[in-house]
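Input: a single structure, listed below in structure tokens.
Note that one protein chain of the assembly has been removed; the remaining protein chains are unaltered in position.
Naming follows writing order (A and B), and every chain is counted from residue 1.
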Amino acid sequence: MGWQWFHRLGSPRWFYEKTSRWMFWLALVTVVLLIVGTVWGLAFAPMDSKQGNSYRIIFIHVPTAFLALAGYYVMAIAGAVGIIWQIKLSYMVMRSAATIGAVLTFIALLTGAVWGKPTWGTWWVWDARITSMLVLFFLYLGVIALQGAYQNGVTANKASAILALVGTVNIPIIYKSVDWWFTLHQPATLKFMGESSIDISMAYPLLVMISGFYCLYAWLMLHWTRAEIVESEQKTVWVRDLLKG
Amino acid sequence: MLFQFESLTDFMYMSGHGPYVWGSYIVTAIALGALVVLPLLKQRQSFIRLKRQQRIEAGQSQSLIIK
């Protein structure tokens, strides 16, 4: 009895119709938060005393890096739910999370590199966090590649769900290892100015941007999953009516 | 809460860090924009496929009537 909502949530049609009402409001909140955060961060937050204006990249770098890591767990949990309860919808969530997560990881890596150029003088530094992020990007690419390699959709879903779960067990080990490796090789000349304590006037726009990106992630996940639903359910009557109407 | 730059050109220039900052924001916007647009294109394709199928079905039933 108590699990009824869970199985109803597994119905693509119910999910699609239920989320239709949320999409607009979620999009509105996202756009407002992102615009306020961007304008505040770019124009009104004070300049950093050490890094100058280049630190303004933090307002996209940090939220995307957060979401890149969290997104992997979203993907793996969705995959696990799919394997355990055989829910098609949760595989659709997993596939959406893979693509969105990979793009966010790419943005985090790219903004990190661009930030590094004026700050450290080089585009790329083999720093612990950047390296872990790169490995995370490879893990995402592996899941996407495995998904694409199978002709049979059911097998593809199961295979990438297993790989995502294996990756989840490995991520903490990889992070700790890379961290340890970095303390071993840390060049003495490199100073991490990003570590300097963040001023409160910079923290507020950062918080706005982080919440904005979280909303954006939620919206994108719904957006992608809904598109997956329409594609895989296009033979059903309700999707046909939807596409006509 | 003050506008941190003296002029708009100053805002674009950002004391030399402008290309890095603006470049990051623009690339991020493009990537996120792609994430928004791709599912819409997919949905459009589904719609076009459905239309074509309906036309074929309609054509078949018509030819049956002619026979």
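Rule of thumb we're sticking to: contacts are C-beta pairs under 8 Å (C-beta built on N, C-alpha and C of every residue); 3 or more make two chains touch, one makes a residue touch a chain.
Assume contacts and distances are computed from a predicted model.
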- Task: If you had to name the missing chain as UniProt does, which of "2-oxoisovalerate dehydrogenase subunit beta", "Heme exporter protein B", "Intermembrane phospholipid transport system permease protein MlaE" or "Phosphate ABC transporter ATP-binding protein" would it be?
- Result: "Heme exporter protein B"
- Would you mind listing the shown chains in contact with the chain that isn't displayed? A
- In the whole complex, of A:Leu163, A:Val208, A:Leu222 or A:Leu242, the residue touching the missing chain would be A:Leu163
- Message: Looking at the full complex, which residue from A:Val31, A:Ala70, A:Ala113 or A:Val135 touches the chain that isn't shown here?
- Response: A:Val135
- Missing-partner contacts on chain A, residue numbers: 83, 135, 138-139, 141-143, 145-146, 149-150, 152, 155, 158-159, 162-163, 165-167, 169-170, 173-174, 176-178, 180-181, 184
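Please note the rule applied: only the chains that are shown with their structure count from here on.
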- Note on the structure: Cα centre of chain A to Cα centre of chain B, whole Å, reads 19
- Query: Which residues of chain A touch chain B in their complex?
  - Reply: 38, 42-47, 52-54, 56-57, 60-61, 64, 99-100, 103, 106-107, 110-111, 114-115, 117-118, 216, 220, 223-224, 226-227, 230-231, 234, 240, 243-244
- Note on the structure: Counting only contacts in the complex, chain B reaches chain A at residues 1-5, 11, 14-18, 20-21, 23-25, 27-28, 31-32, 34-36, 38-40, 42-43, 46-47, 49-50
